[in-house]
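Only one structure is covered here, and it is reproduced in the block below.
Yeah, one chain of the complex is gone here, protein chain that is, but the others are all in their spots.
Chain lettering (A and B) follows the sequence in which the chains are written, and residue indices restart at 1 in each chain.
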Amino acid sequence: MSNRYIFTYATVMIVLVAALLSTAATVLKPYQEANAKAAKMVEILKSFGVDASRDQANELFNRYIVDEMAIDAQGKVVTLYQKGKKVKGEGVRPFDLEMKKELKKYDAGQAALFPLYKAVKDNQTFYVIPLYGKGLWGPIWGYIALQSDLKTVSGVTFGHEGETPGLGAEIAKPPFQVQFKNKTIWDGQGNFTPIDVVKGGVENLPKADQAHSVDGISGGTLTSKGVDAMLDKVLHIYKNYIVAQRKK
Amino acid sequence: MQDLLNLFVKSIFIDNMVFAYFLGMCSYIAVSKTVKTSVGLGIAVTFVLFITVPVDFLLNKYVLSPGALSWLSPSLKDLDLSFLSFIMFIAVIASIVQLVEMIVEKFTPALYNSLGIFLPLIAVNCAILGGSLFMQEHELETLGEATVFGLGSGIGWFLAIIVIAAIRERIRYSNVPAPLRGVGITFILTGLLGIAFMSFMGIKL
Partner (left out) sequence: MSQEKTTREPLFSAKNMELLRKPLNLDNPITVQVLGICSALAVTVKLEPAIVMSISVMMVTAFSNLIISLLRNTIPSRIRIIVQLVVIATLVILVDQLLKAFAYDVSKQLSVFVGLIITNCIIMGRLEAFAMGNKPWPSFMDGIGNGLGYGIILVIIAFLRELFGSGTVTFPVIGELRIIPQSFYAMGYENNGMMILPPMALITVGLIIWIQRSRNRELIEEKK
């Protein structure tokens, strides 16, 4: 076989493969993006107690989420969207902001925007804050929903990429997550206290600390620490906004 | 610096390619009959991982990931080529293996003679592609991290195959139940070694 044949063969093959793959990627992309978007909506809805399948996610999201905001590090609302339509400010839709990228900008000292969702369900208001941090093996993320007093936690969801099944991965399961319900992020003295994930049992802590602590996962200490650090960091970023809202 | 050290230790012991992710098992089982050949393959795998992971990192960062091509022209910032990563990674690996083979053959014929037969095998060793895919999945941030991760993963694999080869050399003198002889007992031993390696998980990093 001549070199020419080999080159022609390789070229034809590469062209065919490239055409096939880019067609497939282009055709399937809308589905993949819709999936990712719906999965995100499901998580947001779940944080304040709405169980949705991915098919209903869009509908329920539009029903319950009244405000989609992007706030800056000073707690000022920069962009406001309602029912997927822009009301105030400019830039991307808060829903499309990625916590990972914004946190990176924040860490680098650049201007960053953080998404915040205000939901109304059965005449109750909830504020949903997205979370993003590092677990033991890779990224972990989640959503924390606060009640209208911006003090009491209504619910949380967590997700992870590759935490150890049965150990760290338990953060994504209900037994760990239900603990957060009705915990507070402010203590009696008016100090800001993002929820601590502790080792050795919440019931052994002083009474005052129990209200803002949950049990870590036995065997998943490093992942639990990751959750703790994530809550601490992200909630402190939203602190300015929370303080301002509570004063109103 | 400390982060790099942590990553290094983690990728050798805790995230061990063989014991935690079962990668490169085919050659691990097939070649681990004697320590001598295992050393050869181990070195080759480490070497290739050490080179391919950083190269694939650069490829991922500047070509494949969403918006990565914006350094060429800002109009490309919405381009997402990540669907090509599998094929690009494997192409890079195959060519680097070929390249390494040629370089080693030219400059150190002695090493080539001992490694020679293993090098072509490595292109389809899952541990190599696995290294690059984990690099992408774990979203490593710097070239340094990628290099350290590649090197650590390679050393971890190297360690695993030497340990099992040494055990297999000894176990020949033991009375293993006939149906378990060879492959069967190797699987069980690897499992037990995996349990032993899991004790590293508690290390505070």
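Assume contacts are C-beta pairs under 8 Å (C-beta built on N, C-alpha and C of every residue); 3 or more make two chains touch, one makes a residue touch a chain.
Treat the numbers as computed from the prediction; the structure is a model and nothing was measured.
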item	value
Chains on display which the left-out chain touches in the complete complex	A, B
Chain not shown: contacting residue from B:F22, B:Y112 or B:F200	B:F22
Residue in contact with the excluded chain [from B:V35, B:L84, B:V104 or B:L119]	B:L84
Footprint left on subunit B by the chain that the document does not show	19-26, 29-30, 83-87, 89-91, 94, 123-130, 133-134, 136-137, 172, 177-188, 190-195, 198
For subunit A, residues in touch with the removed chain	1, 5-6, 9-10, 13-14, 17, 20-21, 24-25, 28, 31-32, 35-36, 39, 54, 161-162, 164-166
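Convention: only the chains that are shown with their structure count from here on.
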item	value
Residue ranges of subunit B touching subunit A (in the complex, touch as defined)	15, 83-84, 87, 137-139, 201, 205
Complex contact set, residues of subunit A against subunit B	17, 21, 24-25, 137-139, 161-162, 164, 222
